[in-house]
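Only one protein chain is missing; all other protein chains are in place.
Per-chain residue numbering starts at 1, and chain names A and B are given in the order in which the chains are listed.
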Amino acid sequence: MGYEEVRVDRPLLLRLLPFISVGTFLLLWEWSVRSGMVPEVLLAPPSQVFSLFFEKLSEPNPDGAVLAVHAWTSLQEAFLGYGLSLLVGIPLGLAMGWFRIVEGIARPIFELIRPIPPIAWIPLTVFWFGIGLTGKVFIIWIAGIVPCVINAYVGVRMTQPTLIQMARTYGATDWQIFCQLCVPSALPMIFGALQIALAYCWTNLVGAELLAADTGLGYLITMGGRLGRPDIVVLGMVCVGLSGAILGFIIDIIEKRLLAGIRR
Amino acid sequence: MSSSIANETVGSASVREGRTLWEMLTNTYVLYFVSLAGFFLLWDRVAYLHVFGDSLARPHVVAQKLYMLSQVKFAGTNLAGHIWVSTQRVLIGFGLASVIAVPLGLFMSLNQYANAIVKPIFDLFKPMPPIAWVSISILWFGIGEFSKVFIIAIGTFVPCLLNAYNGIRLIEPELYDVVRVLGGSRKDEIIQVSFPASFPAIFAGLQISLSVAWTCLLAAELMNARDGMGFLIKRGMDTHDPALVLGGMVLIAAMAWLSSLLISLLERKACPWKRSIENL
Partner (left out) sequence: MSSEHVKIRVTNLTKRFGDLTVLDSIAFEVKAGELVAIVGPTGCGKTTFLNTLSKLMPATEGSILIDGEEANPRRHNISYVFQEPTCLPWRTVRENVAYGMEIKGVPHAERMERTDRIMEIVGLSSCAHLYPNQVSASMVQRIAVSRAFAVEPDLLLMDEPYGQLDVKLRYYLEDELVTLWQKLQSTVLFVTHNIEEAVYVAERILVLSNKPTKVKAEIPVDLPRPRDFLEPRFMEIRQQVTELIRWW
């Protein structure tokens, strides 16, 4: 995740250990189920999850949809919610950082809503919007907006005071200082928020789908649990983790590109 | 010296002491008051006008509901009981995870062999949202107390470990040189530099963990529970009682806020040298 160190001639053992460790872990997992140490109703061996993955690509039973449909539903919800939270959160945070009136009005409400875990909104969103897309997008939006606002706000607040003074002595207006100094200097913090917000969104997506859904990766996990099928549960978890990791990776690349664009 | 003056001027430019009517109206505290009053009024109006049908309770109804719950038993215990049950779960899960994860993270960053063994497995689990564990923990441990503690522990484990680990890795190497120049041993380096320098990062990890813990608790209690604040919310959902849902949300928000305040206080005690940057 961006903090790889320069590797200079590390001992062979050190380079092999990660592979040994993961291999051992998977083997132990497989063996513990196959040998009957762990009952099959509690855990599925990795090989079974792997074969189920290919099976689920075309087989909608027993949970009602093929894997691609689940994944597509989740991605759709996540992206809508994520996009909306960036769209609202970043400008709001920027404005809160610089304009006293915006901060005075928005901050108390923000502080009031912030400590509520996003999935606590599930019942209300079900009441209000039903179990469709809207409700889940709302929950994901609530989850993603918090880091966006905080990072944009802190980014503006960390603008070097001497830069602001410099602009003031040239007679710059508040609006000029905001656009030309505060926003550019908040950019690195804002890019940081992209990654955090994505993680929040993804976590809460699963939460939202556990309770109120009829498709989606979170729903797949729940159904697996209800049907007593640990292989489906594990498959769902792996899919969620994998797609989350891939999304994070993509955002990471975008972030680096954008950052490289502003500061050589 | 000049930088403090710089702060002063910026401060005086943005927070002018006002005497005119406009400046008095835009005084920060006045704005806070206006904002909160506006928020509650709007909430009340929206509920009163049935914008969301009967699915939003007016604020005073929520307050009444909470008061009532604190007086009578609901599902076997009163309000304080529900709060305590939930808090207990969080404390046990959070405590368990942090006691294991923080030392493990520190150890991983200090010993590359431990790192090479644990890190890859940890990386496998890291991207998995903690809430995804809810179903499997019910499969494994049933719907008892332990399955909830387990989810909370799993959820809090990741940020605790990650921050302890990075807290040490990101220490400036110059700090070690100070000890080395004075002839300190590896042990001195670890005790004098690594541990104290990683404190702020560890506390940041605890803060994140705690908010994850409340989310996990809620997920676990929403899925299945017979008591706790999540249970109140779930019951409100099942019986279509918005006042109960909102009451539960208020309670859990208050508890989450209080616990994070507690960690901040602890942090201030543990690392008084850390300058607090103004943040939200």
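The definition used in the following text is that contacts are C-beta pairs under 8 Å (C-beta built on N, C-alpha and C of every residue); 3 or more make two chains touch, one makes a residue touch a chain.
None of the values given here were measured: they were computed from a predicted structure.
Asker: Sort through A:S21, A:Q76, A:T134 or A:T162 and give me the one touching the missing partner chain.
Answerer: Of these options, the touching residue for the absent chain is A:T162.
Asker: For the full complex, which residue in A:L181, A:M223 or A:C239 touches the chain that was left out?
Answerer: For the chain that is not drawn, the touching residue is A:L181.
Asker: Contact with the hidden chain only, please: which chain A residues?
Answerer: Output for chain A: 160, 162-163, 165-172, 176, 180-181, 184-185, 187, 262-264.
Methods note: only the chains that are shown with their structure count from here on.
Asker: Measuring centre to centre with CA averages, how many angstrom lie between chain A and chain B?
Answerer: Each chain's C-alpha centroid was found; their separation is 17 Å.
Asker: Which residues of chain A touch chain B in their complex?
Answerer: Against chain B, the touching part of chain A is residues 3, 10, 13-14, 17-22, 25, 41-43, 100-101, 103-112, 114-124, 126-128, 149-150, 153-154, 157-158, 161-162, 164-165, 168, 202-207, 210-211, 218, 221-222, 224-225, 228, 230, 233-234, 236-238, 240-242, 244-245, 248.
Asker: Could you please specify the touching residues of chain B with respect to chain A in the complex?
Answerer: My answer: residues 3, 6-7, 9-10, 13-15, 26, 28, 30-32, 34-36, 38-39, 52-53, 55-56, 112-113, 116-121, 124-125, 127-136, 138-140, 166, 169-170, 211, 214-215, 218-219, 222-223, 233-234, 236-237, 240, 242, 245-246, 248-249, 252-254, 256-257, 260, 277-280.
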